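Then we have chain A:
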Amino acid sequence: MNQQDKDTALDTFPKLLQSHVLERPTRDAIREKDLGIWQSWTWVEAAAEIRALACGLAQLGLQRGDKLAIIGDNRPRLYWGMTAAQSLGAIPVPLYQDSVADEMAYVLDNADVKIALVENQEQVDKILEIMERCPQIEHIIYDEPRGLRDYEHDFLHSYEQVQQLGIGYDHDHPDFYDREIAAGNGSDISIMLYTSGTTGNPKGVMLSNDNVIITARNGIERENLTADEEVLAYLPMAWVGDNLFSYAQSFVAGFCVSCPEDASTVHHDLREIGPTYYFAPPAVYENMLTHVMIRMEDAAQIKQKLFHYFMEHARKVGGRILNREPVSLMDSMLYKLGNILVYAPLKDVLGLSRTRLAYTAGEAIGPELFDFYRSLGINIKQLYGQTECMVFVCVQPDGEVYADTVGTPAIDVEIKIDDNGEIMYRSPGVFQSYYKNPESTASTKTEDGWVHTGDAGFFDEHNGHLKIIDRAKDVGKLNDGTLFAPKYIENKLKFFSFVKEAVLFGNGRDHSTAFINIDLNAVGNWAERRGLAYSGYIDLAGLDEVYQLINECVNKVNRDLSADSRLANSQIHRFLILHKELDADDGELTRTAKVRRNFVEERYTTLVDALYSDRSECHVETQVTFEDGRTGSLAADVRICDAQVFAQAAASQEAAA
Partner candidate 1 sequence: MNMLDFLFFIEVTLSGLMAGVMYSLVALGFVLIFKASGIFNFAQGVMALFAALTLVGLMEKFGFPIWLAIIGTIAVMIALAWLIERVMLRQLVNQEPIILFMATIGLAYVLEGMGDILWGSDVKVLDLGIPQGAWEWLYDKGVYIEKLEMFAAGTAAIMVAFLAVFFQKTRIGRALRAVADDHQAALSVGISLHTIWVIVWSVAGIVALVAGIMWGSKSGVQFSLSLIALKALPVLILGGFTSVPGAIIGGMIIGVGEKLAEVYVGPFVGGAIENWFAYMLALAFLLFRPQGLFGEKIIERV
Partner candidate 2 sequence: MNRQNAAETILSVENISLSFGIMKVLDDISFDIKRGEIRSIIGPNGAGKSSMLNVINGFYHPQEGSITFKGETRKQMAPHVAASHGIARTFQNIALFKGMSTLDNIMTGRNLKMKTNLFWQALHLGPARLEELENREAAEQIIDFLDIQAIRKKPVGKLPYGLQKRVELGRALAAEPDLLLLDEPMAGMNSEEKEDMSRFIIDVNSQFGTTIALIEHDMGVVMDLSDRVLVLDYGKQLADGLPDEVRRNQDVIDAYLGVPHEHA
């Protein structure tokens, strides 16, 4: 990427594809584990597949600006479907493959999808079910024929049939394909990704080729990615991250992407491929860590001792070594020994031993979780991003990685915090508009290109990194006028394994207080180890020892908060442990297990009032819904506990947890 004109020429994916065909024709472009082995396609082979498919799609009537829906697991053919559509100037619209038919119906209809390229019978069935509601759909193309033999619809085609159609057309019109590609340019819409908004219907984010390609290139430049990276494409194709990491960056940098065999074999496939560049939401990292800990519990005593000893050492110095900070010779030697005995083998069984760069994004990651991977020597970094700008807003720079920040602005990204504390950014990746939704576009994107993130945050005083604290609309103010970010503090609480759920109050009040739900398993185990008897959740939640345990957690959070001048006033003054687990059946949680704060506040007014009184106990009776649908009532005396509040600490305190 040295000549300016060459750069500008490669402004669409089909053009990038052609450049790889010339530059690295025989290198693998994409790989899929199928029939037990990693079937690979070189750039030349992939280009031929795409060409045939594109011509076939054109034959089926897909034209510039038309939408091609793509539904299924990560499969090479589906990725090729994207490029094929882009070759024709049509717009690929990937959908979440596990959506139910109804959810799909909205997107298919809203996006005016003309042709759907799907993986298998399951997806075909879903579309057939909702076909009537999406009259624009003209054709369905499926990859796997299994079970579809007896389906007799004129509009249903196998992938091979479409390619055959395309090959025939291409043969008769050899210039067609190249002409179509040449007609595309950077300002064309490259892809449309639907964001699953928390409220209302999903919105189609329209991103241009420039948006996607420039952002991808900036990401590659910042992390020095090369054509030699190995990447596993295992996250939903409809997610912007997958589109960036497994598609756009592969096309820009020229590295090979591997698709796992099956959802059940992802972990195994991950180990076989050994990605050098890896990305996952915190949940995946968390599952991995849980898996490690559970497996280690079955290990022999001596091995457990060894493991914990070295993990403890890694916690002490691993992160510093990874950040290239100086450590003592002794520590360094011990870490090397640990690497032989524990870290390297562990990374190997996890499949991360070749991983040069791992991203986590999507939501806040627990500091313990984060430190675990970093202490092993895996360069895991947080990034802050949105669909609206093709992911990158902020990335943690190498050597400056802290658990509670999301780093510094990515290349070409400008960030400002508006008066309400909301983060706003402007970058080359900023989307064009929401599809058929000018109101939302207008309310999200300003005239001069600034985008409202909806998140509240601030730049850390010590290191200049961006800190995300909450959704902007959830951020309130205490009576003294200081910032109150309940979710930020709740997350801090929830990072303790004993705390399952926390609900913070404080908006429009003098100080903040909290409801806590303990984690029955974690606290139960803890209690059993101490020989504490309890008969159930209520019983456990009321134990003195448990209150003490939770009190310590709250105190730690308070101490953390006190380190930050903006949050110091939000320290939790009083808390209680709820007598029941918050439950979606009772309307306290959403079906996706998010707390409905207002509902909870109304439902337990007596408890909230008690928190803001000086009582140390409160009687409460609650209607509950049992699993079989019956309702009943639950009565308990809930104790209220005072937490320790710290004076705002000196600025010298380390921000890192």
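Quick note on the criterion: a contact is a pair of C-beta atoms (placed from the backbone, for glycine too) under 8 Å apart; a residue touches a chain by one contact, two chains touch by 3 or more; residues count from 1.
The set was built so that all candidates are chains of the complex that A comes from, given by their letters.
These numbers were taken from a predicted model, which means no experiment stands behind them.
Engineer: Sticking to the defined contact criterion, which numbered candidate from 1 or 2 is in contact with chain A in this complex?
Structural biologist: Per the touch definition, chain A is in contact with 2.
Engineer: Show which residues of chain A lie in contact with candidate 2 when the two form their complex.
Structural biologist: By the definition above, chain A touches candidate 2 via 34-37, 146-147, 149-150, 261-262, 264-265, 268.
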